[in-house]
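The other protein chains are all here in position, but one chain of the complex has been omitted.
Order of writing sets the chain letters: A, B and C. Residues in each chain are counted from 1.
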Amino acid sequence: MSSTYGEMIKLSIFGESHGAAIGMTLDGVPAGLPVDFDKLQEFLNRRAPGQNDWSTPRREEDRPEFLSGILNGFTTGAPIAAIIRNTNTRSGDYNNLKNCPRPGHADYTAQVKYRGFQDAAGGGHFSGRLTAPLCIAGGLCKQWLENEGVRIGARIVSISDAIDNYEPDSLDCELDQIPKDFPVFTASVAEQMKQRIAQARAEGDSVGGVIECYAEGVPAGLGEPMFGGMESRIAQIVYGIPAVKCVEFGAGEFASFLTGSQNNDRFFPAGDEIKTTTNHCGGILGGITNGMPILFRAVIKPTPSISKPQQTVNLETGERTVIQIKGRHDPCIVPRAVPVVEAAAAIAIFDAWLEFKARR
Amino acid sequence: MSSTYGEMIKLSIFGESHGAAIGMTLDGVPAGLPVDFDKLQEFLNRRAPGQNDWSTPRREEDRPEFLSGILNGFTTGAPIAAIIRNTNTRSGDYNNLKNCPRPGHADYTAQVKYRGFQDAAGGGHFSGRLTAPLCIAGGLCKQWLENEGVRIGARIVSISDAIDNYEPDSLDCELDQIPKDFPVFTASVAEQMKQRIAQARAEGDSVGGVIECYAEGVPAGLGEPMFGGMESRIAQIVYGIPAVKCVEFGAGEFASFLTGSQNNDRFFPAGDEIKTTTNHCGGILGGITNGMPILFRAVIKPTPSISKPQQTVNLETGERTVIQIKGRHDPCIVPRAVPVVEAAAAIAIFDAWLEFKARR
Amino acid sequence: MSSTYGEMIKLSIFGESHGAAIGMTLDGVPAGLPVDFDKLQEFLNRRAPGQNDWSTPRREEDRPEFLSGILNGFTTGAPIAAIIRNTNTRSGDYNNLKNCPRPGHADYTAQVKYRGFQDAAGGGHFSGRLTAPLCIAGGLCKQWLENEGVRIGARIVSISDAIDNYEPDSLDCELDQIPKDFPVFTASVAEQMKQRIAQARAEGDSVGGVIECYAEGVPAGLGEPMFGGMESRIAQIVYGIPAVKCVEFGAGEFASFLTGSQNNDRFFPAGDEIKTTTNHCGGILGGITNGMPILFRAVIKPTPSISKPQQTVNLETGERTVIQIKGRHDPCIVPRAVPVVEAAAAIAIFDAWLEFKARR
Partner (left out) sequence: MSSTYGEMIKLSIFGESHGAAIGMTLDGVPAGLPVDFDKLQEFLNRRAPGQNDWSTPRREEDRPEFLSGILNGFTTGAPIAAIIRNTNTRSGDYNNLKNCPRPGHADYTAQVKYRGFQDAAGGGHFSGRLTAPLCIAGGLCKQWLENEGVRIGARIVSISDAIDNYEPDSLDCELDQIPKDFPVFTASVAEQMKQRIAQARAEGDSVGGVIECYAEGVPAGLGEPMFGGMESRIAQIVYGIPAVKCVEFGAGEFASFLTGSQNNDRFFPAGDEIKTTTNHCGGILGGITNGMPILFRAVIKPTPSISKPQQTVNLETGERTVIQIKGRHDPCIVPRAVPVVEAAAAIAIFDAWLEFKARR
């Protein structure tokens, strides 16, 4: 397992935050699928840092170089490989992270697991920067799914206690209504969210939030039983995104407050198709898609990097110490995580769709 | 993927609710691990139906027959196989399920996916009954982890709106304080929960709830980065349990309301070890265990089988129709799901523990 | 890995020679595939012992009980599980095998690997008996491939120094001309082979041989590059058959004596298809099928169980000792291995065919 995902496609992600490059290989993609590089770059730009007020000022272009698997704008059937060079490379001042692990980060667990051999600079392989290659793979899968009529989009539901209670229509999830710049349905709540972020920044603190993702146009029948169900597949990859601490589908936690007669989605005939009047199941029954939009939420914890002093332990001396994280960090990664969640969903659904074709 | 799970161990679960037998094979288990069959049976009994007021009266002994892989009370290193014969077998009156899918069940998605060839009786391979072989595998892994000092337990947090707000100590999770019979910390809330179940039964309806699971004594360093992180591994298998719609770790969804300075768990020295003052991360940082207890919650939706009339579609005619599910069903599967969640956690952690040993 | 095989299908084989039962689970099979149980039994009978002069007199019916995955003669899409009860069960006199490992057997390596916990009786999980569940899975795949126009057959090329130099037509491999009873093209050589076996039996010794397997009607395009090529996939599973020590494709070892101009198979147009004038590549170029029959040979070593006294070591004392294997054993397993090789080929090709469909 580790940094490899997929049944039909094998996605392998590599790289360390301050190493030479980060990248991905994507094996098992059919030949002849078109690639729109401009559209991919647009997608990657949504994740890239330093583009606005509410993200880190570290500016790095996430411009992938494709090394194989695509020729004349189409996939060749051979593994696709792409890399992004790191411009902010190791500067030698990261030994501190090994000795005094930052609370909420993987510094301590990496130190225990890799016994000091890990590349600790910038979080190394655990850096949020590794979501860039995830977005390369996911951006491609998203394009290919679109060609099959599957559209994926996500929106911010909440940041800290600023919550957008708007619920889009259950049939098409109003994907076209999600603003591109700051993907929140209700404009006034979007302003509140930005205020929460600005306030956290001002206080040297951080905030988290909730992202809701939709996949519309997914045919019924995708997913395999038990551990191969769509919830299992999507949760496995979404939990690969740093800072995610909850993944829920459809009504999710709220379903525990409903009775069966309230929660069960009623079937009705809609032309040649069968639809449901509600979508509490998030488009998935028994792990298999039912033709309604897939709907899930990912909860992002507040960025662990804060400039406030924090208590930790000096691993060399075993004594308590206080660290203060320098540099400028995102006070909230939720907006930048939106395309990452979309990417993860796209990879999981594309993988399941190929598997579906195999047994059709 | 499908009904197979694991990296180091390969768990394969088979069977249909009303077929000849259900069972599992568990490949990749080291030789020489002791098996306590009585203890395993005790564990399986916690899941078995018909044992008390709040579960289905269908009584079936979940008594596995082991076919291979265990000799003289120890694992042989060869794949372990076990089956449970079905005593309630197919009776021919299930064609209805294919034509008129039950809302909230996998009837419709199985029909689309398997084009009518699925064994629809009793939900077939999608039946909750398939959690029995999961408990065989999980009960074994639980024993083996105990021998390594890892203890796993779970409790009911809520059923419907009856919520137990008690939070156990973050260091040992008070596993010994969880009542065996009805695993709720606060006795008065346990009574409320039973009332909610009784009421649902009286109304021909059902309720869901939330289960919280703890793994105490897990060494730091388990889990792999990105898609092989402990959250990914646990979520994948827990979502294999029918009716789970949310899996969250540590503070989970609540983390989105905290600031980074509140949510980050502070490290402190505790003798030779490093511990944290809180456990908002659920014992997992960057996908890797940090030595604190693993803590996660699984939300169980209300049982979809209810006796109230429900609207659905007759797939043959394409017309709306109303079905009323006969037979007697659990108005709430949460209590019986508690050992199933423990089993799933045990399998995921045992698998990660073997992988950890490989690279130590 | 271990006792699990496949990409699209997951075959898991379990059981020990003298345990309760042997069996298999086959996950990932599409729904709606017909199963002809009589035909399957006929296929299994070809492997079963005690049917003629040249095999072991231990008589055991290989009659599988199907537990799941098949209903009304069609696959349901859920995992298929089948078991065969062992009638010759453990008798307690096998401790000797642990202490004094039989040369050429897995007794010694199993003892080292499993540290004495293995089920040593009759070779345990390493017994040739485990090829029976392989034949259940393979017999099913063979039927399903036949429905797609792919026919698989094998013949004995040699036993000891009795060699059948006949080479069938490269286009259809003359599958219909292979005798069912003793699958050798040239009748006179078949008699020589039987004599070699009879002689080995008389001398308390054993002989090996070579099996050639053909898959005719395989579409071009199956197999994946590099480690997923058809040679890799077939070799992996064929080497899972005990006693196989060589797997070669097409001209195989002989190709090393040819020049490129001799060995290269020339393309020619044959109606709408492209064929080759020779089949030195065994129907596989770059790991991908070219539409010509797949052709490979498996070399079976002489049965290690012989009644002649043999030198070994007493593992308890560390002293040299001599063992004499009691009981009656096959002096040559080549004839019974023929359907096993066909089964292995069928599983590998069926798996590749499903994968092919996924990316078509």
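The rule is simple: contacts are C-beta pairs under 8 Å (C-beta built on N, C-alpha and C of every residue); 3 or more make two chains touch, one makes a residue touch a chain.
As the structure is a prediction and not an experimental result, all values here were calculated from the model.
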Of C:101, C:122 or C:153, the one touching the omitted chain in the full complex: C:101
Option touching the unshown chain, where C:121, C:150, C:215 or C:251 are the choices: C:251
Residue among C:153, C:304 or C:339 touching the omitted chain: C:304
Subunit A, residues in touch with the chain not shown (by the definition above): 2-4, 10, 12-16, 19-23, 25, 27-28, 31-32, 65-69, 71, 74-81, 83, 110, 113-115, 117-119, 124-125
Residue numbers in subunit C that touch the chain omitted from display: 1-5, 7, 11, 13, 101, 103-106, 108-110, 112-113, 125-126, 130, 158-161, 200, 203, 205-210, 220-221, 223-229, 231-233, 235-237, 239-240, 242, 244-253, 255-269, 274, 276-277, 280-282, 284-291, 299-306, 308, 310-313, 315, 318-320, 355
Where the missing chain touches subunit B, by residue: 8, 28-31, 77-78, 224-225, 354-355, 357-360
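Simple rule for what comes next: only the chains that are shown with their structure count from here on.
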Chain ID, smallest distance between chain and overall C-alpha centroids: B
Cα-centroid distance, subunit A relative to subunit B, in whole angstrom: 26
Between subunit B and subunit C, centroid-to-centroid distance (C-alpha), Å: 39
Computed distance of Cα centres, subunit C from subunit A, in Å: 45
Multi-partner residues of subunit B (at least 2 other chains): 2-4, 13, 110, 113, 125
